[in-house]
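Mind having a look at this structure? Questions to follow.
In this view, the complex is presented without one of its protein chains, the others remaining in place.
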Amino acid sequence: MAKTALVVSAHSADFVWRCGGAIALHQEKGYEVTVVCLSYGERGESAKLWKQDGMTLEKVKAARRTEAENAAAALGVHDIQFFDCGDYPLELDREAKYRLVDVIRKVQPAFMMSHSQWDPYNTDHMYATTVALEARMIAQAWGHNPGEKVLGAPQLYLFEPHQTEQMKWKPDVFLDISPVWEKKWNAIKCMEGQEHLWHYYENVGENRGNHFMRNSGGQSGGRKATHAEGFQSIFPRTVDEL
Amino acid sequence: MAKTALVVSAHSADFVWRCGGAIALHQEKGYEVTVVCLSYGERGESAKLWKQDGMTLEKVKAARRTEAENAAAALGVHDIQFFDCGDYPLELDREAKYRLVDVIRKVQPAFMMSHSQWDPYNTDHMYATTVALEARMIAQAWGHNPGEKVLGAPQLYLFEPHQTEQMKWKPDVFLDISPVWEKKWNAIKCMEGQEHLWHYYENVGENRGNHFMRNSGGQSGGRKATHAEGFQSIFPRTVDEL
Amino acid sequence: MAKTALVVSAHSADFVWRCGGAIALHQEKGYEVTVVCLSYGERGESAKLWKQDGMTLEKVKAARRTEAENAAAALGVHDIQFFDCGDYPLELDREAKYRLVDVIRKVQPAFMMSHSQWDPYNTDHMYATTVALEARMIAQAWGHNPGEKVLGAPQLYLFEPHQTEQMKWKPDVFLDISPVWEKKWNAIKCMEGQEHLWHYYENVGENRGNHFMRNSGGQSGGRKATHAEGFQSIFPRTVDEL
Amino acid sequence: MAKTALVVSAHSADFVWRCGGAIALHQEKGYEVTVVCLSYGERGESAKLWKQDGMTLEKVKAARRTEAENAAAALGVHDIQFFDCGDYPLELDREAKYRLVDVIRKVQPAFMMSHSQWDPYNTDHMYATTVALEARMIAQAWGHNPGEKVLGAPQLYLFEPHQTEQMKWKPDVFLDISPVWEKKWNAIKCMEGQEHLWHYYENVGENRGNHFMRNSGGQSGGRKATHAEGFQSIFPRTVDEL
Amino acid sequence: MAKTALVVSAHSADFVWRCGGAIALHQEKGYEVTVVCLSYGERGESAKLWKQDGMTLEKVKAARRTEAENAAAALGVHDIQFFDCGDYPLELDREAKYRLVDVIRKVQPAFMMSHSQWDPYNTDHMYATTVALEARMIAQAWGHNPGEKVLGAPQLYLFEPHQTEQMKWKPDVFLDISPVWEKKWNAIKCMEGQEHLWHYYENVGENRGNHFMRNSGGQSGGRKATHAEGFQSIFPRTVDEL
Partner (left out) sequence: MAKTALVVSAHSADFVWRCGGAIALHQEKGYEVTVVCLSYGERGESAKLWKQDGMTLEKVKAARRTEAENAAAALGVHDIQFFDCGDYPLELDREAKYRLVDVIRKVQPAFMMSHSQWDPYNTDHMYATTVALEARMIAQAWGHNPGEKVLGAPQLYLFEPHQTEQMKWKPDVFLDISPVWEKKWNAIKCMEGQEHLWHYYENVGENRGNHFMRNSGGQSGGRKATHAEGFQSIFPRTVDEL
């Protein structure tokens, strides 16, 4: 049976910049990765589109959806779902939360991913994480839709926010994404509306590669990684060997 | 070539309560584990001995050393070294620090272990960790005893202190020590001078086993662990799969 | 006039594990202790019941209520109220919050108790504390139901969560519950659906007793306490002698 | 074109105690300062009024409004708006949030001000800051009321709460309000219902003046400031000279 | 047998501003309070004296000592000792630390007091607290001067620093010093060299009185205290009633 993972993305582009490498890498390892985009980022993260004449909310959503689907294809995403809950602000009612619970239970992810816990620039981001934790809890409840398979206890990884130091985000794991960097770069280039961010995240990928090396063996012999991604874990790990 | 690990213990009994399970488990997995006891805890952690008539500092040290050696044997410690730097307060001069650097370079540990970073009850504990970090850095320097093999970048795990919540200690990894609990229990019983702590750490082992289960699969199906130990990591991990 | 206290429990069993000793002890000292169970924990904390054939939400609630009432009786609870607001997730609307305000004003507690402020495993717990603080504030407002006696400024104690270090919980007071441990143990045994937790909380009680001793007089002569409970205070104390 | 600033005040008196000096000072420098009072503090901060016979909610609101308008006039506030969202608890629905967004966009503030991020005594305060951040984000969204001028990236200053140390509030900037202290004092004296706080905030103003001096040049020659106000910044500054 | 307390003051004036009220109050309650001044503050806290012609280090020390003795007398200090370890920077060698241990053991304090744990303006202050914790630990060691009575586990209270918010200092207890304010004021006036601080600490005393009231019963009926002092506790309390 395939291993699985689930990404909860506040806006439809977040998963690309922040964990595109993890998605592509795990896809190559046989994981089926599901991405839930809670909104399209249609109001708040589509400035370039809104500057065009005759733009409407539906046109923005459609364009954003296409970009996200293209990026997902480039990364080998197994399934991408658009909840269309609205952005700036993002809000999920009880029904939308239960829809997320349904996805979690169906996927039974080995690990989940979402945003940093603090983001004063973008309250949608931290709201997404709050919802991810709440939905994770509900998915574990035997009394929620009794008879369904309940969720175990997957890790929740917080992927890298913009301006990490302002977000109280501290990575405790670096993932070597060198083998799939080209896939991530191709996915990034699908984000036509945010071209000003391409080079920024190229730099991030390279510098996280440096951090990988610094921690994998020291200044004088660490294994080389050209690109990496960092993640912060919410829950402790359970291991049989340190 | 054998895998190795290094424990830096402020007083001669600390390694037993706090990471005896990790030692025994990794010994069974083929690791050679070295323990450095920076002091015997002869002044500050030997109340029971000092209450005996005719006690002297040398007698206390000898008794503490014997207990520690017995415990080390019970755990399968590869090498135990006593630096005899004095306790309450513990202090290492430059020479003693370089001695620790020598041990680190000789062992080339896959991981190191020491105390929590804060302990208002026992300043020796946090001092030991400060020294461990400093010695780790020196061991990485190409200009320290040029020609020797420099250290890579081993993880430093902080083992469980007494009264964890007062020590700003948060475990991010739980190690299942169920297979070696009997060995740890036998080592604990070597600590004849601190019998009042035996049951306390038996409880800790059991309750950390519960925490292991809570995180290994959730309330309804996590793998059972009768005993576990918790550790806090100082450095990020570097991985190829999350 | 009797002294009073108020416990705000997210689910119907929380008050037993986390502050059963404080309840029994203060009852013996003449306090009237009121417990408000915001939910029964019927969906999320009743796995054992849900595994039985033919189980329904109402049956689970009834069973959970009976267990909680039995435990309350064992502890000498003065009044236990079930708000039945639902769990996983717990949510109180304006009316339910005002109902809690009514209870607070009626009880006029010398101190209140609720959960830790952070719990990524169980968002109901931190929500309960958020509501407790909000209701405490409303109860102090002269313009809320003018004419009623407004609330003073009771302490809010946060009782011990599961996996304390993951919850950013730090106890600043240990209460000796040795005299009432038998009552707490009897109350714990009323929780038939969660027998796997009995021994865990027995260990907690014993080890907190050790912490009590460590702080009540030092390693060599602290007053013995067989069992204790720890609490974190939200507000500063006001005293006439340190 | 006039420079502008915007204060988001949970209750109608907060802006006086906490940033009255900043308002008066910037008014003298040519800023147009807008104050939004999300509520009148009619239920929770009007004890003195409620102790009078025959008091009603509308009478309290009217009295509070008059006091706030008088204080605003004393400080030279450009525009004061009363959202009348209710207090204890304060809550803004989507419509009220969008009303705040409208104000932000119209004002296009060089900086915004609101409460500390944590206040266990008064959850309205931290709620106001949460709303201020959310509204700031929405005001930046090109897709919110397309065609309107979107917001840039103004600083959000958190003004001084009561009992600063309990509120996790740390000022990183002290503003010399010596030239306008008389105006602030006159505004304070408009707060007839809270006369018990006048002297308290006089002391605060003086002692913050001392802090200004300690940081402006040291113990032996810092520029004298008789009164100052402290603020905590949420966002980093961007400068051309340190 | 008299109850006792011990204050560890980095410079000879610190104890007056920061805990003069606590000293006077406990003296009236029958405590014998010992004050240890680790230095005179002769280099760094005597600017006014150094501005006089012909000043020497010995003259400054003598003047500072006289002021401290006068203040101690005004407060009813039982014993004041001057360790003369030097200031800016303050440093204690092993011998000086053992001298402090001797005092602690002789006094057997019910509680100790010292500075905040962080002070970027004045590293002597945090050093004093570091030393106080280390000496407390040594005083508990049965192997330090065997035969002497070892120390129990007294609380260490951190008294109020200047610019509290910059010092990571959070008071968790407010002590009503209204009955002894006149004594504290008289002691303050003994500090002739730092007259610029008199009014500052008068304001602090008044405003802490306000904080006492806010926490002792709420906005509508808390017991009045004209003056108070705040303290942060390092260790948890152990109690029989909450």
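Note that the chains take the letters A, B, C, D and E in the order they are written out, and that residue 1 is the start of every chain.
Note that a residue touches a chain if its C-beta (ideal position, glycine included) is under 8 Å from a C-beta of that chain, and two chains touch if they have at least 3 such contacts.
Note that this is a predicted model, so its numbers are computed, not measured.
Shown chains touched by the hidden chain across the complete assembly: A, B, D, E. For the chain missing from the display, the contacting residue among D:Ala13, D:Ala128 or D:Leu175 is D:Leu175, taking the whole complex into account.
Contacts to the hidden chain, counted on chain B, fall at residues 97, 130, 133-134, 137-138, 140-144, 146, 150, 156, 234-236.
On the side of chain D, the interface with the absent chain consists of residues 5, 22, 25-26, 29, 111, 140, 142, 150-153, 155, 157, 171-176, 211-212, 214-223, 225, 228, 230-231, 233, 235-242, using the contact rule stated above. Residue-level contact of chain A with the missing chain is found at 47, 121, 162-166, 169-171, 199-200, 203-204, 206-207, 210-211, 214, 219-220, 230.
Basically, only the chains that are shown with their structure count from here on.
Chains making contact with chain A as well as with chain C: B, D. The pairing of chain C with chain E is characterised as same-residue: of all residue numbers used at this interface, over half are used by both copies. Per-chain CA centroids place chain C at a distance of 37 Å from chain D. Counting partners per residue, chain B has 47, 121, 166, 171, 211, 214, 219-220, 230 as the residues that reach two or more other chains. Chains that are in contact with each other form these pairs: A-B, A-C, A-D, B-C, B-E, C-D, C-E, D-E.
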